[in-house]
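For this depiction, one protein chain was excluded, whereas all remaining protein chains were kept in their positions.
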Amino acid sequence: MIETPTLVDQYCHGVLRTELGLGTFEAHLGRTAGPPAPGTTFFDTQTGFAVRRWCPPLLGLEPHCPPARYLARRRELGVLESGRRLLRASGISTYLVDTGMPGDLTGPDEIAAAGDARAHEIVRLELLAEQVADTSGTVDALLANLAEAVHGAAATAVAFISVAGVRQGFAAPEPPGPGEVRGAAGRWLASRRVGDRLTDPVLLRHLLWIAVSTGRPLQLQVGVEDPMPLGDFAAATAGLGTDLVLLHGYPYHRQAAHLASVFPHVYADLGPVLAQTGARAAAVLAETLEPAPFGKLLFSSGAHGLPELHVVAAAVFRSALGRVLGDWVGDGAWSLTDAQRVATMIASGTARRIYGLG
Amino acid sequence: MIETPTLVDQYCHGVLRTELGLGTFEAHLGRTAGPPAPGTTFFDTQTGFAVRRWCPPLLGLEPHCPPARYLARRRELGVLESGRRLLRASGISTYLVDTGMPGDLTGPDEIAAAGDARAHEIVRLELLAEQVADTSGTVDALLANLAEAVHGAAATAVAFISVAGVRQGFAAPEPPGPGEVRGAAGRWLASRRVGDRLTDPVLLRHLLWIAVSTGRPLQLQVGVEDPMPLGDFAAATAGLGTDLVLLHGYPYHRQAAHLASVFPHVYADLGPVLAQTGARAAAVLAETLEPAPFGKLLFSSGAHGLPELHVVAAAVFRSALGRVLGDWVGDGAWSLTDAQRVATMIASGTARRIYGLG
Partner (left out) sequence: MIETPTLVDQYCHGVLRTELGLGTFEAHLGRTAGPPAPGTTFFDTQTGFAVRRWCPPLLGLEPHCPPARYLARRRELGVLESGRRLLRASGISTYLVDTGMPGDLTGPDEIAAAGDARAHEIVRLELLAEQVADTSGTVDALLANLAEAVHGAAATAVAFISVAGVRQGFAAPEPPGPGEVRGAAGRWLASRRVGDRLTDPVLLRHLLWIAVSTGRPLQLQVGVEDPMPLGDFAAATAGLGTDLVLLHGYPYHRQAAHLASVFPHVYADLGPVLAQTGARAAAVLAETLEPAPFGKLLFSSGAHGLPELHVVAAAVFRSALGRVLGDWVGDGAWSLTDAQRVATMIASGTARRIYGLG
């Protein structure tokens, strides 16, 4: 048996602090803001089935019990106690938490306490820039504060994440020139109202490049797009000493893994895909293991809002990794020693190395 | 065992009325209009092997018998009797038939009678528009007749299909303006000869939007292209009450399934892919089941010309679904109850719901 005694969840969010009804819980299983199609439910998804497989036993119920029964038991225990039981059963010993999502979510310290684990903060570049803009009156102040804020955050943050800059990185790999940046900053200051999101492509690219200059790993949320055009940004940042970590990527996960094979400083994340594909996770994991050097892949949960999603990601990952590598060892394609070594790399070792964790 | 006692074939064509020689039969197994490469045959494809696996026993022969022997037996029985035997063994109880393909093909009533099943018509938008143009002399008449024809068809058709509009939908998701439409209609009337195909992008988009306004489900033939750009059209039609059903999609079937996960009114078809991939159908089906909510997938055969293709699609689908879901139940990933429920949805339930079948 391949063992993964401990996991570093290299990208996740906090969990909701309030008790949840069936509808709110269900909403976190879907991929859209809106309700499911009439006559359907988000419980009828791989994620929904995976939650029903792995979580009820952790709260003392049968696997695959009906959602309403599970939610009743969850409320009976209370949101805090059920969260503690779930997270402590996940096998995750370190959480890297993107604190930039809106909503009443637990922060790194709370998730660490609930899960009896460690936690570190990932700083979301776009949110940081918006906060800086809220308090900067001039272009000079904005640009100076932006640089200071990013470099300041680098002192404590374990990594940066950009969720919007990726598409801009696709379009133009090089840093924008100073004049371009000043112009964009001026237009943004003149037109924005407090709370507005940053969408200007020049400023997003500028932000990416400030982050690159700090040397902290930069996570790029690829989303559901072919990441191959990111190759130009990867080429432009090669040799600068900053690692890029591609998040998500399904159904282009082979392409993301390919980029990790071509650029020494590019890594690929595989967690959320696994949680979302549930019973198919072993197959998807196996595809990711085709092109990528094994030291370039990282587990994460990508979980948001429900501790069930952290649990499911971890359980699905362990189960899938054990099955895939176990089969290869059984076939004689891999040695058991190598398989165990690779499992440890992906589960925690590579994350410890590139994020400088203890 | 997972059972699918009855199937709704949500997209197919009629079958040829004439006796077939080996060459004509073979031509229907390929994906091109022309002959196979020298030294090769379309029987040496997954579709060809699947036909040889599933169909000979229905006509009293051994599986995998040589094509010439199968064709001889088919002629011995006659095209009518062999068609009846094949269709009645398919397990398909309802056929939704696109009547817009050229050729001497059976219509919905004939296929229903041959297969001891029900059948409904899917109306092809492009053909309808061409027929309208043949009898409309002015722009005003063309546009009025077009709207009337589509709304009239909606009274009896179970759905609309667009085979050419999809690419235009990719390019510009919004409905074209009235001036644009009039200009395009005028140019088309001035230049076309009777029988000419509709290829004007503005008129194709106009047609899509008239169809959307009827509320009948709109099938979009994605073909062999990445359907992700269709997201813009899906976003533009969200909340209007009309369902979109993406047809085909291989090798971008995960992307089609992803769109079905993101938009409540988008559904994905999985039949023809399974028939075309034969021994690999379980793997392709499993990929489609990764991102899509299970209530957003629909069986179809996509069969055209040969009743063997309806049979193979149905047999391959049942076999693949039984294997994939059965494995997941065996692993404990799904409960048997859930698996049976999902199988029924995909086989017939979702089609009954969105097309309003009895």
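Each chain carries a letter (A and B) given by its place in the written order, and its residues are counted from 1.
The working rule: a contact is a pair of C-beta atoms (placed from the backbone, for glycine too) under 8 Å apart; a residue touches a chain by one contact, two chains touch by 3 or more.
Quantities reported herein were computed from a predicted structural model and do not represent experimental measurements.
If you put the hidden chain back, the residue from B:59, B:132 or B:284 that touches it is B:284. In the complete complex, the hidden chain is touched by one of A:71, A:133, A:185 or A:342, namely A:342.
Of the listed positions A:29, A:289 or A:347, the one in contact with the omitted chain in the full complex is A:289.
Summarising the interface, subunit A meets the missing chain with residues 228, 254-255, 258, 261-265, 286-287, 289-296, 328, 331-335, 337-338, 342, 345, 350, 353. In the full complex, subunit B touches the hidden chain at residues 30-32, 34-42, 44-46, 49-50, 52-53, 63-64, 224-225, 250-251, 276-280, 283-284.
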